[in-house]
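One protein chain omitted, others in place.
Just so it is clear, A, B, C, D, E, F, G, H and I label the chains in written order, and each chain counts residues from 1 on its own.
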Amino acid sequence: MKRSECTEAVLEAKQERGLTLQELADGIGCHVVWTTAALMGQATMDRSEAETVTAMLGLGPEVAQALQQIPTKGSLPSAVPVDPLIYRFHEITQVYGAAIKAVVHEMFGDGIMSAIDFEIDIQRVVDPKGDRVQVTYSGKFLPYRKW
Amino acid sequence: MKRSECTEAVLEAKQERGLTLQELADGIGCHVVWTTAALMGQATMDRSEAETVTAMLGLGPEVAQALQQIPTKGSLPSAVPVDPLIYRFHEITQVYGAAIKAVVHEMFGDGIMSAIDFEIDIQRVVDPKGDRVQVTYSGKFLPYRKW
Amino acid sequence: MKRSECTEAVLEAKQERGLTLQELADGIGCHVVWTTAALMGQATMDRSEAETVTAMLGLGPEVAQALQQIPTKGSLPSAVPVDPLIYRFHEITQVYGAAIKAVVHEMFGDGIMSAIDFEIDIQRVVDPKGDRVQVTYSGKFLPYRKW
Amino acid sequence: MKRSECTEAVLEAKQERGLTLQELADGIGCHVVWTTAALMGQATMDRSEAETVTAMLGLGPEVAQALQQIPTKGSLPSAVPVDPLIYRFHEITQVYGAAIKAVVHEMFGDGIMSAIDFEIDIQRVVDPKGDRVQVTYSGKFLPYRKW
Amino acid sequence: MKRSECTEAVLEAKQERGLTLQELADGIGCHVVWTTAALMGQATMDRSEAETVTAMLGLGPEVAQALQQIPTKGSLPSAVPVDPLIYRFHEITQVYGAAIKAVVHEMFGDGIMSAIDFEIDIQRVVDPKGDRVQVTYSGKFLPYRKW
Amino acid sequence: MKRSECTEAVLEAKQERGLTLQELADGIGCHVVWTTAALMGQATMDRSEAETVTAMLGLGPEVAQALQQIPTKGSLPSAVPVDPLIYRFHEITQVYGAAIKAVVHEMFGDGIMSAIDFEIDIQRVVDPKGDRVQVTYSGKFLPYRKW
Amino acid sequence: MKRSECTEAVLEAKQERGLTLQELADGIGCHVVWTTAALMGQATMDRSEAETVTAMLGLGPEVAQALQQIPTKGSLPSAVPVDPLIYRFHEITQVYGAAIKAVVHEMFGDGIMSAIDFEIDIQRVVDPKGDRVQVTYSGKFLPYRKW
Amino acid sequence: MKRSECTEAVLEAKQERGLTLQELADGIGCHVVWTTAALMGQATMDRSEAETVTAMLGLGPEVAQALQQIPTKGSLPSAVPVDPLIYRFHEITQVYGAAIKAVVHEMFGDGIMSAIDFEIDIQRVVDPKGDRVQVTYSGKFLPYRKW
Amino acid sequence: MKRSECTEAVLEAKQERGLTLQELADGIGCHVVWTTAALMGQATMDRSEAETVTAMLGLGPEVAQALQQIPTKGSLPSAVPVDPLIYRFHEITQVYGAAIKAVVHEMFGDGIMSAIDFEIDIQRVVDPKGDRVQVTYSGKFLPYRKW
Partner (left out) sequence: MKRSECTEAVLEAKQERGLTLQELADGIGCHVVWTTAALMGQATMDRSEAETVTAMLGLGPEVAQALQQIPTKGSLPSAVPVDPLIYRFHEITQVYGAAIKAVVHEMFGDGIMSAIDFEIDIQRVVDPKGDRVQVTYSGKFLPYRKW
């Protein structure tokens, strides 16, 4: 079973059973963003996670096996995404990227925020002027090696 | 004075005077990320901010005036950035974009996180396994209008 | 059912039954542009709208369900559209974009016209020299947040 | 004098004299969007308009002459604009383009909205929930010729 | 029936029946270039034309119906065509485009040649040094509107 | 002197002296499209043509010499032109390219219209519904060699 | 039968029957490069060639017919080929293109080497330091027409 | 002195002194294509060649030194060249690339024609139907290493 | 059988039988990187290798035959890869490419590292601060030929 077929099967089963992403994440004891990424072929589940989640979804062992394969990552069809929600993240990088770089270098020196030793959290922050989406990136600082 | 010349003049003066971005931000009472973005031509200062910051940098009124112009935004030379620090933000969007979209929709319904009514914070989180870069995006949720 | 299959099924049924987009819009009490966008996978119907429109089209519940999913948006196959009608909108942005930006900033200050809290109207304006297409965009002004 | 140098000279003089785009437009009796487009090298002034506007700006005859040359049009540096205000117009075309096409064809048959026999208006619409930007495109309908 | 399937069916039937494009055009009383464009999904036939041509080709009513739909236009898979015959037209635009623009503006003022109120003719011109392909474009001149 | 500097010098002198492209073409006894192409660095003048035209323009021998160099051809800054007049030629190729190919092959067999043994004519055709731009391409048919 | 299906059928049959490209070329009395190009949909066989080659391959009349259609040419999936053998030809054009242009112009004047009245030969040249691939292009010189 | 300035100086001096590429090549005893490539910054001269050629051109030691630097290669401004002479080589790769690959593999097995241990020759072949440009590529066959 | 179907069949069989890439490589006595490349359609096996490996995988002769065909190479769907592991190699070329070029030229003169007479080794280097991936490229130095 190809990873893309696996993703389709998961999304269809999720819709039929009326399960939320949060419920699936709770079922395997992981964060909802990581769980969603794994279900969409961007991260790798271990055996127990894959079996639990496929049981919840009523899917067979070939799906569970596919969820344990290390995927070729990349969830978008193009470098500049069209979907407005995803584009805003692209726009933030385009507009604020140079400022973020300057501030991180001032705080840490030459290096980067890891996108591998990394996690994302998303929260709804209640606000009387309109609730806010709060997305937190947390990545280990990796200093450039000099040799 | 063109906005790009203004940015160059600011960066050169900042280096000569040995000022940090944080000190410039404190001088005008704004957040360091917003201040850096404004100095780099991605946001618009008001008169008082522009005059304070140019005084700190020892720059003339034509720089102060340029900082008050509404800029054509976009801080990067290409859609797919090459610089490794900035690229990691592009990679996060590419790898986790579809998962972020799914989770935001589950939490809020159809709509987006605004990149205009929006702010960024960057913190250094001490961690014995290596300090972490924590970047927080906070944008108002905008539901799609139906008409 | 995938959203693209849903769009195909809707268009085929519409043609077979000889229904117009306006009639479908009237059936659900929404504007014809919004209704067409929703049928083409660019907006999300609620349950009642989806059931009404699929009843009009003689389509089953799997189509009604697909119309209620939040879609991955983007109705065109390329960033620079080839179809002449759609290209003209791209050309307007390319030719008049900088002027629109300057005028909006003069009227409103630094910020944008929202494309989310937004609606489109299309009218036929009778003109003895040849009728005119009048397209009206109405989007909330969003001022840039300073923080 | 090159057209791009002409645009720079105009914008600098406008800023120094503290003139608005609306004042310049009123000076020549044209719409502010058209006037701005002409000053930015996207439309062609006649002699009287060019002389009036350069007089208002305190600029010489070589600028007046440049404003009367038919320009090579295109106001943006890339097909997919980065500036958030301009990008929203690109996004509207990407998301709603197919729907606009379908509705125009239903109303008019096979043909296009001209971008040449065409005008743009921009208005501020007061709204208690936040003022709105209203942009109106009006272009002659051009039916496809059959031969 | 999708428009692309319609095109395939037409080309296959044309080959099997040994009909030429000219014969099909003569059958409906239209120019061979327009007829070919319509058969290839770039123009819209009326009912009588569609029924006549499908009768000549021995194809059913679903093809006739598809030929009456207004198509999404664009006959080539890429902006820079690879096929040598088609590429030469691209090359002509690249090499002579600026000269054509200058000459048209000198003859007509600021405006364009319409590609909608437009027709193409192709003739074989006998020449002892080798016959020539003569392609004539005829489009209405559209002057830029000033407002 | 670089060819691009030569083009600039020619255009500036033409404007100052108030000469038309047609007058320059008449001066050297060539077609206005070819002459314009040559002045813009897309074709090569011989010594007599270059000296005549520079005399008319009041330019020196380094311009005359540059006009005799074989240029690196290509008059546009991008593969998909933005300028509306030039874009229409691109659109014609995109929309009608496949039809033109089919008709040329039916008339001539496998081969192409040369863009080298080639000429362009532009005429203003008076029409009560609006004058028309008539552009004629005439290129030698080159059959594919079989070996 | 589509041309691409025809190519696949030919390659499969060639492999099953253990025929070489040279044997197929000898069978129809044409050069191996031209024959291969024709089998891969880049040139057009006449009836006798198509029937001979399909007989050798044990393929039916629909393949023979497809080989006689004038194809839409272009044998590679991208403008910059990835396959190392083909890329080297791209690299040669990128690195030596300007030099080839200068030398051809010095030898012939302004014009090009035809890629239509053109043939390719490939030879193995024995060399004690390692055999060499010798590829010879021979195209008619086409001088630019002046008009 | 930058390599690009060196190329400009060489071409200007060559034109002023009325020297041909062939004469310069003869002066250093190398092939005209290699010599042209070296003068245009695509190959590296040794000290004696550089001094001889700059003496012929009347240029100083900084040019001679620049000609001895190993250049960053690539003589064209874009991956798909616009200039018609150079484009034809691109077209040949696009149209015949797959056929060349198939024939080379049949003659040599898996490997490539080197573009480094490589030379080009250009000849004028007299032909009553029109002289021909003959370009010969000769590159060492490099078999793929298996390990 | 197409090469891409062959790759899919191999990967599926490998997973079902629980075989590692190293075991398959040991089975044919080749390096694991080369073997993986060959299984993925980037190198050509000989008959004995192909038969051994298909026997290990329980696959039929059509797979063995496909593994012996010389493939069209290129293992990635885009020039700038999205998958983070593969992107790091792209980043290394982008960031260190110019430095590698300068150092290789200082050590060897003008020429390149062959990517054909070439091999790759990958090792796990134990390190108390975290194990390291060590990738070694070894390619024959090819000096540029002068002619």
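By our rule, contacts are C-beta pairs under 8 Å (C-beta built on N, C-alpha and C of every residue); 3 or more make two chains touch, one makes a residue touch a chain.
This structure is a prediction, so every number in the text was calculated from the model and none was measured.
J.: To test your reading of the contact rule: which positions on chain H touch the chain that is missing from view?
T.: Against the missing chain, chain H presents residues 2, 65, 69, 72-74, 76, 79, 115-116.
J.: Residues of chain I in contact with the chain that isn't shown?
T.: 20-22, 32-33, 36-37, 40, 42, 73-76, 79-81, 83-86, 88-108, 111-115, 117-118, 120, 122, 124-125, 127, 129-142
J.: Which positions on chain B touch the chain that was left off?
T.: For chain B, the residues touching the absent chain are 15, 80, 82-84.
Keep this in mind: only the chains that are shown with their structure count from here on.
J.: Quick one: report the Å distance separating chain G from chain H, using the average Cα coordinate of each chain.
T.: 23
J.: What are the residue numbers in chain D that touch two or more other chains?
T.: 72-74, 76, 79-80, 82-84, 91, 94-95, 98, 101, 105, 111-112, 114-118, 142
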